[in-house]
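The next block holds one structure in the form of structure tokens; read it before the comments.
What you see is the complex with one protein chain gone and the rest in place.
A, B, C and D are the chain letters, set down in written order, and residue numbers restart from 1 in every chain.
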Amino acid sequence: MSTNLLALLPELMLALTGVLVMLAEPLIPAGRTRKPLGYLAILGTAASGLAALYQLRIVDGSAPLTAFSGTIQIDAFSVFFHLLIASIVLVTLLASLDYFEDPITHAGEYFALVCFGATGMMFMTSSVELLMVFIGLEISSISTYILAGFRKGRATASEAAIKYFLLGSFATAFFLYGIALCFGATGSTSIAAIAAGLAITKTPLLGWLAVAMVLIGLGFKVSAAPFHVWTPDVYQGAPAPVVGLMSTAPKAAAFAVLLRFLFNATPMYRDHWVLMIAILAVASMTIGNLGALLQSDVKRLLAYSSIAHAGYLLVAFTGTQRDAVSTACFYTAAYAAMNVGAFVVLTQLSGFDEKLRTLDDFTGLALKRPVLSAIFAFFLLSLIGIPFTGGFFGKFYVFSAAVHGGYTWLAIVGLANSGVACFYYLRLLAALYARPATDTLADTPTHNYRVTAPAALALAATAAATLVLGILPNRVLHLTQRAAPTTTIAQAPTAPTTPQ
Amino acid sequence: MNPQLLWLIPILPFAGFLLNGTIGRKLPRALVATIALLFTLAPALIVVQLWLFMKSDGAPLALSVVSCPWIAVSGFSVNFAFTVDHLTLVMLGIITGVGFLIHIYSVSYMAHEEGYWRFFAYLNLFMFFMLVLVLASSFLLLFVGWEGVGLASYLLIGFYFTKDSAANAGKKAFIVNRVGDFGFLLAMFLLIAHYGSLDFNTIFASIAASPLTGGLFTAIALLLVLGATGKSAQIPLYIWLPDAMEGPTPVSALIHAATMVTAGIYMVARCHILFDHSPAALTVVACIGAATALFAATIGLVQHDIKRVLAYSTVSQLGYMFLACGVGDYSAGIFHLMTHAFFKGLLFLAAGSVIHALSGEQDMRNMGGLRKRIPITFWTMSAGVFAISGIFPFAGFYSKDEILFDTFTSPNHLHILLWLVGLVTAGLTSFYMFRLWFKTFFGTPRFDEHTAHGPTHAPDLHAAHLAAVHASKTSTLVLEAEPEPTHTAHAHGVHESPWLMTLPLVVLAILSLIGGWVGIPEALGGHDEFKHFLSPVFNAGLDIAANPQHFLMERVDAGISLLVALLGAFIAWYAYCYKPGTAAALAAKYRRLYSLVDHKFWVDEIYGRFIITPILVVSRLLLNGLVDGGIIQGSASSLAASTRGGGWLVRRIQSGNIRSYAGWLAAGAAVVIAIVLFSHHTLPH
Amino acid sequence: MVPIAYYLVLAAVLFCIGIAAFLIKRNVITIFMSIELMLNAVNLTFVAFAHMWHQVSGQIFVFFVMVVAAAEAAVGLAIIIALFRVRQTLNVDQVDLLKN
Amino acid sequence: MEIALFLIFGLLAVAGALNLLFQRHPINSALSLVVVMMSLAVLYWSLGAEFLAAAQVIVYAGAVMVLFIFVVMLLNAGEEERSHGSKIAYIAGIPGAAAIFCLLSFVFLSERSHLGFTNLGGYLSSTVSNISEISHTLFTSLLLPFEVTSILILVAILGAVVLARKEL
Partner (left out) sequence: MNFDPIILTLIIATPLAGAILLAFIPEKEGSKTHAIGALLISLFTLLLTLHLPAHFNYHAAPRTFQFEQNLSWIPSPNIRYHLGVDGLSMWLIVLAAFLAPIGVLASWNVISTRTKLFYTLFLLQQVAMLGIFAALDLFLYYGFWELSLVPITLLIATFGRTENRRRAAIKFFLYAFIPSAILLVAILWLYNLTGTFDLPTLQALALSHHLAATPTALLLCSIAFLVAFAVKVPVFPLHGWLQDAVAEAPTAAVMVLAGKLGLYSILRFSFGIFPDQSRHVAPVLIALGAIGIVYGSLIALIKTDLKKLAAFSTLAHASFVILGIFTFTIIGLDGGVFQILNESLIGAAFFVLLGLLYERYGTYDMRDYGGLATRHPWMVTMFVITVLAAAGLPMLNGFVGEFLILSGSMQSIFAHHIFWTVLAATGVIFGASYLLWMIQRVFYGKLGVRPEEVRGWDLTAREHLELWPFAALFLLMGIASPFWMRAIDTYGAATAGKVVEIAPGWYKNTETNAYTVNNQELGRWCLDHPGGCRVSIGFHVAASKEAR
């Protein structure tokens, strides 16, 4: 067994950061600001990002690097997601540095939890052993349950937490059942072995059942309809920066798992799950967009839009393996950039005790906060899928994959959906830029502290990312295309002997 | 001479237009007038030189100049190109000559108008387009002039645009002409489609070489006729001309009597080769001409507005010209066109002088006994009246007689009927012209000395006011027209017009006396120079006039027409001088008939009710209301509504209750499991 | 000599009773218990399969599940307490501020 | 003998589960859940997982359920009132659950022939103990999950602290 710590470098960094933050927290006397902890967390996250880059240098060209007796596999795929998650967390931390005014809100624990959660997500993406995946999933889930309920005083916060927690555990049970059935069908829980085992299994039905159960479990995590029901409520109740995080990073991780599972563990069952995926995609896109259509609460609106985007992302799965993986990876990145960005803007606009919530609160905001509004508008345009933004290239890439995979009808449905979608984004956009009926902007409540340097940095980073992914996506595209083939396991270990 | 001079003929007036149009507002009136006159005189001089050149032996039959292409695409191109043949020469003479005279007249007539510069700019613009029209060597260029004169007339009729009646009249003129142009355009499209060109020579050559037969050819001809009826105010499109009297009187004289309205006849004559190959079309032309002549004459009988009487007589005379073309004697048509230009121009100018004298009074019921007060006007106008009525030896006699005779001898199987119509019209013409003559100049003065004043500022203001009331009754394109209060000024007394106005009258009077002598047929001892002059263009029609056994017939015919004219004159004298009450009594006796004629057979109303109103109603209710508002907007909004419904449904699902959510999850899970388990049966592979 | 399938069916029964309990119970704590029931069902499945494959890793998986369940219990009950503090109720039917 | 074991404790587990479902008072539900766990422990043992049987009793029935009951007491939750917040749970959920059950058992029963039978004897007679095997795997091939679980616990503690601590 090889205990190659290089394989764990980013996770280790994050975990250590979390621990350090926790250790440092008591040193800061009560009533004092927790910002230093935030900076500490930021440093740690940046370090783990660099570590991921270093891993990229390692896996460059050479075969994927497995460690801890095959539980962890470092390849372009996992490194891509490591980078993605690290940067998402980084941006979130930057954005939430000034989020907590009063120290009673456990800023320290917040930073620690974010780091730990990120660790779990990273483990999800890099592990090829379902047990490991499960634990990573639980780490990320539990930490996000807590983060969702972080604005304790408020009734909505704890409600969001409880809903997320109960339904989350409910779905976890399904996921777990799926793993159990995989184990039952193949006698193993490592991706490679499952792939090998399913090829020769005598009980294919168990395999199909396993696929279904895993789809349900992960479908919940990526909030794909009909397992999306928790999303709007939780997003509305949770703090804005946390929503930014939990609408992207855990989803990205869950999608990574889904990709690994579907394309590595059960490729031979494609006929069984591809139609299912297509149906889930259609349902998610439609329900998400329709739900957002009449929303007045902006966070809720973005929640529905994230459901729709999960649908777009599922469309990618209908492509051939190579297309699917690379397009899905790219879309995840693009979506992360614009969505986190949007929520960073929200954080800046409405602050801890969300003063701006409904569409009316945003009407004519461009007059008061021109820069923030412009950036927000940019993210919205990207979410619509206007060219020269990451959102557009992502959509374009995804739907081309679908068409290439022979799912033209799905592409048509999807693009028609994006037509519906632009209605509610535009409502928000038009509201931002419309001159309010009464030119008394004074009484419109807005959260008036100026955008601090870290937040500005976060905004700049997300905006730049969204733009670059739209105009010069080559680097990222290259990485995702490299990630594609490595998700296929080179050697299939011998399946355990079936009972005599 | 240098053919490039041809370019100058239209371009000079255009230069005048540009000068007056841009900076004229700043210039003194004298200068404006001088510019306008100079830029009209110059082309006239060029035309004279041209005429001398063409008369000289060894001169070519036609003189052409070609310039850069105007429209050029692969497979089709049209150049700027002018051609002068004898037909064009005649037209040029009329336009520049009469045009120049009327310019002179206007200088003093419009002396006190607002927008003096505008008026002359428009007049020059008109000259430009009219000259282009007659010089054009291709249908398209002709069409340029054709539309251009329409524009000029639109602007000049609407000269007093502050009054809705004037603006309406202008718009009506333009749009009715557009209906004609519609036909003209279609004809051109067909020509392009089948000859790939619009050049006169090319087309006529290929027609002469291989005449297309069948409906298409007739269609082209008839479409051209539609265009001609629009421009030359023939049935069914004559309705704009009477309203066009809203414009200043010189405009009526120049555009709506002498030149523009004859463009249709010119066009038909120009395309005579085309028509010669389509007898059906020719018959139509003849019938339209005859019908219009009679129809307009009857309306003219009962008009009281002096200018409207002249307007209807113009329509009627144009009908004659159409008739002439219709029976294939184009030269006769052109001949009458020329004489008509003289005497009708004269009549309008004289009428203008009368109106001027009476400070804008146009209603003949308020005139009378002016013989002594404005002698020059009286004498010159008399010449005009005699000429138009066809009294020997005035110009009208010869031209009209030739038309009647040619109609009678034409091979057309309707020729007798047409001839009778022409004859009756001749009688009616002389009746209403003499009626006008008597009512204006003889009898007791019926006008009020005190309102009569002058030199008036805007005679036509008052005229237009009368017309406005009139138009609001008749013209259907009028939306609202309230008569304006007639402005009163200090009394001054009836007076003769200044010499600048009387000079053109005199010249034209002489012309309407002797103008016809160039066309005295052999039968009456002349040589018919006119016909010979035009023979290079229309080589047809000579044979009939030439052979002597027709001489007797022609003399008889001439006698009959003269008698009819005198009869008409006599009845007019009887009804309006000898026993003034007669007309009124007759009108009372046949009230229905009278009101029918008085309301011009309700034609405007019929057009209004059966064409314009339906179009507006359809656009408003059907197109705008049903199609646009209902179907096109409705479909979009219904789509949006259904989507909203979906949104509402999704929000309902989001009830906020954890157990419901779990319910959805469970159900969804069941579905997913079922699909994954059993989808492989449905998937083809 | 019991067919493994019986154990699996038993697990399925327990799992679905757990689902039903989640759907029917109103008390948050009880709902949480029903989740625990579902996890137990899965565990039984694991153990049965582990027995079938003679694979100890299945049992280890169950061990981990127990750990995770304990952790979840800690967090979940904490959340429930927090909820109770602000809402003074444990009835999920009254926890629906966030909707539509 | 095995079949008897299976039947008795299987039925006991189901009964307990149903009791959980039908009891109105949380405490009763909790206790019936304990019953389920206990009988499951026996079944584990009958499947040759004695270590898990023990762990089940100690960790689950012991620690976790105690925690539950503690919370029930803390919030002194009384009889739950049968409020009617959700129709969907009955319209969609219950049929869904039933369908899931049918599908699962359909699969298991149709695969029963391939799934084979239990043989308790084989395990009991095996010389090498189940525990040592487990521990060996746990500290070699599954070391990483074992380590990472610590993070999980850490997170749980953090969360408990953050959420449950009463603000001043």
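For the reader, a short list of remarks on this structure follows.
Rule of thumb we're sticking to: a residue touches a chain if its C-beta (ideal position, glycine included) is under 8 Å from a C-beta of that chain, and two chains touch if they have at least 3 such contacts.
Every value quoted in this text rests on a predicted model; they were computed, and no experiment measured them.
Though it is not drawn, the left-out chain touches A, B in the full complex. Checked against the full complex, the candidates B:L41, B:L186 or B:I273 give a single residue touching the omitted chain, namely B:L186. From the options B:L12, B:M54 or B:A167, the residue with contact to the unseen chain in the full assembly is B:A167. Mapped onto subunit B, the interface with the missing chain covers residues 25, 68-76, 140, 143-144, 147-148, 151, 154, 158, 161-164, 166-168, 171, 174-175, 178-179, 181-182, 185-186, 188-190, 192-193, 615-616, 618-620, 623-624, 627-628, 632-633, 635-636. Mapped onto subunit A, the footprint of the missing chain covers residues 366-367, 370, 377, 381, 386-388, 392, 396-397, 399-400, 403-404, 408, 411-412, 415-416, 418-419, 422-423, 426-427, 429-431, 433-435, 437, 473-474, 477, 481.
Note that in this section only the chains that are shown with their structure count from here on.
Set side by side, A-C and A-B show the greater C-beta contact count at A-C. Separating the CA-averaged centres of subunit B and subunit D is a span of 103 Å. Centre-to-centre, using mean CA coordinates, subunit C is 7 Å away from subunit D. Within subunit D, residues 85-86, 89-90, 93-94, 96-97, 100, 103-104, 107, 111, 115-116, 141-142, 145, 149, 152, 155-156, 159, 162-163 each touch two or more of the remaining chains.
Contact with two or more other chains is made by residues 651, 654-660, 662-664, 666-669, 673, 677 of subunit B.
Put simply, subunit D touches subunit B in their complex at residues 85-97, 99-100, 103-104, 107. The touching residues of subunit A, counted against subunit D in their complex, run 1, 3, 8, 15, 18-19, 22, 68-72, 104, 106, 109, 112-113, 116-117, 119-120, 123, 129, 131-132, 135-136, 138-139, 142-143, 145-146, 149-150, 152-153, 161, 184, 202-203, 205-206, 209, 499.
Within the complex formed with subunit B, the subunit C residues making contact are 19, 22-24, 26, 31, 92-93, 95-100.
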